[in-house]
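Moving on to chain A:
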Amino acid sequence: MKIIVNGEDRQAPPGITVAAYVATLGFDPETVVVELDGQILGRFEYDERRLAEGAELELIRFVGGG
Partner candidate 1 sequence: MADFSLPGFTELIRRAARPGKTEVLAALAAERLDLEGLAALLSPAAEEFLPQMASRSRRITGQRFGRVIQIYAPLYLSNYCANRCLYCGFSAENRIRRRCLTLEEVDAEAQALIDRGIRHLLLVSGEAPQVLGVDYLAQVARRLAGRFDSLSIEVQPLGDDDYLRLFAAGITSVAVYQETYDPELYRRLHLAGPKMDYAYRLATPGRAAAAGMREVGIGALLGLNDWRAEGLALGAHLAWLRRRFWRTGLTVSFPRIRPASGGFKALTPVSEQNLAQLIFALRLFDHDVGLLLSTREEPRFRNGMLGLGPTRYSAGSCTAPGGYAEEGLGDEQFAVDDHRSVAEVCAAIHEQGLDPVRKDWDRCLQAG
Partner candidate 2 sequence: MLTIAGKTFSSRLFTGTGKFSSPQVMREALERSGSEMVTVALRRVDLADPADDIMRVLDRERFFFLPNTAGARNHKEAVRLARLARASGGGDWVKLEVTPDPRTLLPDPVDTLLATEELVKEGFVVLPYINADPILALRLQEAGAAAVMPLAAPIGTNRGLVTRYQIEIIIQQATVPVVVDAGLGAPSHAAQAMEMGADAVLVNTAIAVAGDPVAMADAFRQAVIAGRLAFKAGLGRVSDQAAASSPSSGLEFIR
């Protein structure tokens, strides 16, 4: 199915959890904040929430800044 990750179109297996999908991208879910369809997810939700067709995912983390 098609989803949108950080503005890019991506493919993902239907019904995959947020935690599993983030891991497939090579990220440690512990260091990434996830916003799913405009809602910030708590850490505990990563294993519960599943992605649906057209889901919009924002993956955010700390970077250098002043």
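Remarks
One rule holds for everything that comes next: a residue touches a chain if its C-beta (ideal position, glycine included) is under 8 Å from a C-beta of that chain, and two chains touch if they have at least 3 such contacts; residues count from 1.
A word on the picks: all candidates are chains of the complex that A comes from, given by their letters.
Everything quoted here is computed from the prediction, not taken from an experiment.
With chain A as reference and 1 or 2 as options, the touching candidate in the complex turns out to be 2. Interface residues of chain A facing candidate 2 in the complex, by the touch rule stated above, are 5-8, 25-28, 31-33, 35, 40-43, 58-66.
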